[in-house]
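Of the protein chains in this complex, all but one are displayed in their positions.
Residue numbering begins at 1 within each chain, and the chains themselves are lettered A, B and C in the order written.
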Amino acid sequence: MNAPTVPTKPDPSYFASEQTVRWCPGCGDYAILKGIQRALAERARPREDTVFVSGIGCSSRLPYYLATYGFHTIHGRAPAVATGMKIANPDLDIWVVTGDGDGLSIGGNHMLHALRRDIDLNILLFNNEIYGLTKGQLSPTSRLGTRSPTSPGGSSERPVSAVRFALGAGGRFVARALDVQQDRLPEILVRAANHPGASFVELLQNCSVYNDGAFSFLTDREAGPRQRLHVRHGEPLRYGADGEFGLRLDARTMKLEAVEVGPGGCSEEEILVHDEHNPALAGLLATIGPPDFPLPLGVIYCDPAAPASRPVGKAAQPAIRTTDEELTAMLASEGTYQLT
Amino acid sequence: MNAPTVPTKPDPSYFASEQTVRWCPGCGDYAILKGIQRALAERARPREDTVFVSGIGCSSRLPYYLATYGFHTIHGRAPAVATGMKIANPDLDIWVVTGDGDGLSIGGNHMLHALRRDIDLNILLFNNEIYGLTKGQLSPTSRLGTRSPTSPGGSSERPVSAVRFALGAGGRFVARALDVQQDRLPEILVRAANHPGASFVELLQNCSVYNDGAFSFLTDREAGPRQRLHVRHGEPLRYGADGEFGLRLDARTMKLEAVEVGPGGCSEEEILVHDEHNPALAGLLATIGPPDFPLPLGVIYCDPAAPASRPVGKAAQPAIRTTDEELTAMLASEGTYQLT
Amino acid sequence: MGSESGGVRERTRVAVGVVRFAGDSGDGIQLMGSRFTQAAAERGYDLATVPDYPAEIRAPSGTTFGVSSFQIRFGGDAIRNPGDLADTLVAMNPAALKVHLDGVREGGTVILNTGSFNEKNLKRAGLESDPREDGTLKGYRLVALDIGKQTLDAVSGLGLSRKNAARCRNMYALGLVLWMYGAGIEPARAWLEERFGAGTPVGRANLRALEAGHAFGETAELAAGAPVYDIHPAELTPGLYRTITGGEALAFGLVVGAHKVGRPLFFGSYPITPASPVLHRLAALRDNPDVTVFQAEDEIAAISSCIGASYAGCLSGTSTSGPGMALKTEALSLACAAELPLVVIDCQRSGPSTGLPTKSEQTDLMYAVWGRPGEAPLPILAPKSPSDCFDTVVEATRIAVRFMTPVIVLADGYLVNASEPWLLPNVADIAAVPAKLHTDPEGFQPFMRDEALARPWAIPGTPGLEHRIGGLERDADTGEVSYDPENHQRMSDLRAEKVARVADALPAQKVEVGPPSGKLAVISWGSTYGVVREAVEELRTEGEEVSQIHLRALHPLPRGLGELLAGFDRVVVAELNSGHLRALLRAEFLVDVEGLNQINGMPFLVRDVKAGIRGRLM
Partner (left out) sequence: MGSESGGVRERTRVAVGVVRFAGDSGDGIQLMGSRFTQAAAERGYDLATVPDYPAEIRAPSGTTFGVSSFQIRFGGDAIRNPGDLADTLVAMNPAALKVHLDGVREGGTVILNTGSFNEKNLKRAGLESDPREDGTLKGYRLVALDIGKQTLDAVSGLGLSRKNAARCRNMYALGLVLWMYGAGIEPARAWLEERFGAGTPVGRANLRALEAGHAFGETAELAAGAPVYDIHPAELTPGLYRTITGGEALAFGLVVGAHKVGRPLFFGSYPITPASPVLHRLAALRDNPDVTVFQAEDEIAAISSCIGASYAGCLSGTSTSGPGMALKTEALSLACAAELPLVVIDCQRSGPSTGLPTKSEQTDLMYAVWGRPGEAPLPILAPKSPSDCFDTVVEATRIAVRFMTPVIVLADGYLVNASEPWLLPNVADIAAVPAKLHTDPEGFQPFMRDEALARPWAIPGTPGLEHRIGGLERDADTGEVSYDPENHQRMSDLRAEKVARVADALPAQKVEVGPPSGKLAVISWGSTYGVVREAVEELRTEGEEVSQIHLRALHPLPRGLGELLAGFDRVVVAELNSGHLRALLRAEFLVDVEGLNQINGMPFLVRDVKAGIRGRLM
């Protein structure tokens, strides 16, 4: 199963299938696909040991475009299918591809339990804050006021934060990335995949047809840098084109402040330093975002603890190991008697 | 619907039905039932405007023992049934009764969405850290190592924290209470019920048959006071029989410390003061517990913000309000033409 | 087709026209179709339409899987289906031609947008050679013109970007086809004005393109061989009409149905193809004070929320298709046990599993009848046409409330998207059968029953009726939980008998076409109605002794059906599945019912049904 069939330095295209990609022009899924292929190339695991499991949605078509094994399952159940697959064969490198509807609306429960159980899956949640495939309805991440075919008057439902949810579920690796940032995306994916245990990456993804520009506040040339907080372990939580802003914590009130750094503003030392191992800080970062704060991107939380013991099957071995005799003994393990 | 049929100062027994209560001797559900009846009496809402909706489990039999309306639905779906009920008739006072299996295993997704949507339900999660009704299997809150018919070698699954999950889902009112504390339980329930929007109360409940003593670390006469942190808005986070311990935050590392207070220990001022409005503090409190910390009990989080606009039906009125003419006009609203 | 329009050419008089528009999603095919439809409708034709969308949201242009199409059949005869083959195909690009040429009758007309026939598009369509040159089009009448270029010419000078200008090409093609069929451009012009505003550049450009297309025919620029038609309007009952899709009719049916039983409507649903249009149409009614729409987190929550709302006193409805129906299974069983009113609309699609989401089938019938563990019978109705979706759902709401039961309405993807003219009902003329809410505490018991065996609807908020229901078996006398064997038998019998009695509330079965006994009866149900009816009528015209029996109620089976079947030598069920109704009828009546079956995601073709029946008449 581990025959080194993969080139030592594979090109991302090595992981591309021959299928025509069928997303809309301008869809953020293209960029993410590219990022994934780069991450796969970087990790250089054999194609045959890699499986992409997806649910249903535009994003969930991704497995067709990769030259690995793939299973395009049913709406919301990819984490559950992948859990069985991983338990059955822990040697496989399993990625779960899901959308904000697939993974957080219908599939929220399986997501919760995959994270809680800390199954070693690489979970990618494509969040375009809308249902793409079914033509633009509200999703659980759609912002208040979103107009859609099911909310023609504007949504009146509070959205859930994918990152906050993942932390609440006990996720040990939680990150957020932006579709178009090819300089950062593959690295985050590689880290997620290398993390032993469940890793959860929220991918902010533009749906050019039903929710175009949902993340332009982040990608905007002008305003973007002030809205993006790229967090990196050990580095201060600074943002802005020249890092001119930063986050400070008031220890008494336990409240965050967005402050200007430098002369006239606050001193560098007062700025919080990112510690991706700190669940409390992660929880804090999970609650912030526009309009009062920038949106944290990068690895928000990574629990370095040795992976909690978690359900892992004994089924990895290709051949069965019990003998007929052992099973005969199993049948005879209780209350036997001899009749003559 | 609002005829004042309820006595001005009803006795808790006013809310008791005539059904024989069918839990095991020593089950914590008895105490919770009593606490609920007290809370109902305290609030003095009419019986006919009150509905208890439950899923399946020992705890979910509770509606039978109350003289209100009740719906014993199916496993895990009570929040969804209650959501429809509340949207259909916002005048009703709707309580959801669920267990750790019902509400967090099979029903985790509906719980997430009821909290996210902030539907005005009073959700009571009876957490006995086990499946009672089906005879003692593992639940998602069972601790690592728990031996059960489905984990004879001890559980290897990390449990989820109900409170942390509820906060991650965006819950605006999150509390935790102990079955046997009749001095505190009714008050917390009354606060939960009065909260506009979804309120979530984790009730630690002893299952005397399948998980007896799961919370004896809290109820223990000796050690209990050092394990229970009763949080109260505006009061310092102190615990121990005489409040001799407290929680302090290191602002730079954002880490909590359990410290001794007073002469020889740390000063009172250094102890964190509970602010139930602070999501960051709530997040912090949600992550702590034994062995290193006491377990927070009481109202951990209460978002005082005016309730976010949330889906509410227009169906409260007993009679329909549209006319035949309006509906005829609706049918004719597009592309009509006259043939002669 | 408000105004007559002449043209120099002699027009061929035909009874019926069938036009198919096909091209990329970007070609505005659906718009072309709907505007042509409106024109045909206003001209007084009876008609039937059906769209066909690609599964992708925006498939890459020029590909065969990205082709979108729309077919309309119209004329003076009673039109009950959109027709097997088109007389005229408008193919906006090579892929459209490749996919749809098979759907054109021999000798039919193909209007080609030659501007799109370049090497790139031929390749994208997977064509090795140019179909204009390789003999592919032999036997068809070709109208080849560069629609793109003609459009650009027509709209030049209006200051539109090239891209926006090119977008008007669907109006050009529409104008041309309208002219071919002797119709004017008035309805389309009026619509453009409403849509884009009278004087806007885009509105003016679209109008110019429309006029230019029409003029292209009128001024005899059209190739000499191209046929032009004259079709007489239908003799439809005078009155106010609109065209309606099944999706709209299902939505309206719920609103009017709830109104007529006097309860607010609660609609809890989750998006899924092809059922979403019902949800969207209802969501658009946000100003209606009696309609509440809830998009749930999944189908389980959708139906669960309905159950909660029904318990609270609403008439509840939900809509979905196969995968969603599967998820509703457990809660539907709860609705049966709790005996709460609820209308579940299943817009059937091709399975198993995700299957072919945009394709239509009748493969959920047996699931509807038997698809709940335990004994959980419920009534099932199926609409036969887009407008009948309205009547069927109104009927379903009545049954749900009268019998305190969930009801399944079996629509399908074809019906949801198909349209036809609808003589608008006056809602005041629809009989109101208000639900009786129980209020009297005297002797109240939640499972006491009236003469229809319905239990009382006793909603929270009513003093003195506080009670507890749920999925556990209830004592037939006290309504308390009961584990008693005899009681379980009694309750099982009561639930079955209650549903069986629904048949008494519905009309006895009649033949639809032909004599009530004879050589052969073809049975149809649901959306196959129109095709089967046409096939049977044609066969009868051709001298064959054959009748049609159409079923609206699938469970319980209609009264009188057994007797009717007994009068025929042969009985054939035509259905788009492996033989579901066939099995039900055989089991029920022990008649050797035969099957005419198809599971290819497409509606029956009239010719196939005819051939199937003819084969059994020999």
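The criterion applied here is as follows: a contact is a pair of C-beta atoms (placed from the backbone, for glycine too) under 8 Å apart; a residue touches a chain by one contact, two chains touch by 3 or more.
Quick caveat: nothing in here was measured; it's all calculated off a predicted structure.
**Q** Among the chains included here, which ones are touched by the excluded chain in the whole complex?
**A** Within the full complex, the chain left out of view touches A, B, C.
**Q** Which listed residue, C:14, C:78, C:158 or C:356, touches the chain dropped from view?
**A** C:356
**Q** Looking beyond the chains shown, say which of C:78, C:215, C:284 or C:366 touches the absent one.
**A** Here the residue in touch with the unshown chain is C:366.
**Q** Across the whole complex, list the residues on subunit A that are touched by the chain not included here.
**A** So the residues of subunit A touching the missing chain come out as 1, 3, 5, 17, 19, 46-51, 53, 56, 63-64, 67-74, 77, 80-89, 91-92, 109-110, 112-113, 311, 313-315, 317-322, 324-328, 330-332, 334-340.
**Q** In the complete complex, which positions of subunit C touch the hidden chain?
**A** Its contact residues with the unshown chain are 55, 65, 321-323, 325-327, 329-330, 333-334, 336-338, 346, 348-356, 358-359, 361, 363-364, 366-367, 369-376, 470-473, 483, 485-486, 488-489, 492-493, 495-496, 577-578, 580, 582-584, 586-588, 590-592, 598-602.
**Q** Provide the residue numbers of subunit B that touch the chain removed from this figure.
**A** 20, 22-25, 56, 58, 72, 74-76, 105-106, 108, 131-135, 137-138, 140, 149-153, 209
Following the convention adopted for this analysis, only the chains that are shown with their structure count from here on.
**Q** Using Cα averages as centroids, what's the distance between subunit A and subunit C in whole Å?
**A** So the centre of subunit A lies 40 Å away from the centre of subunit C.
**Q** How many angstrom lie between the CA centroids of subunit B and subunit C, rounded to a whole number?
**A** Roughly 45 Å separates the two chain centres.
**Q** Where in subunit C do residues touch two or more other chains at once?
**A** 297-298 - these are the residues of subunit C that touch more than one other chain.
**Q** At least two other chains touched by the same residue of subunit B: list those residues.
**A** Within subunit B, the residues that touch at least two other chains are 109, 112-113, 311.
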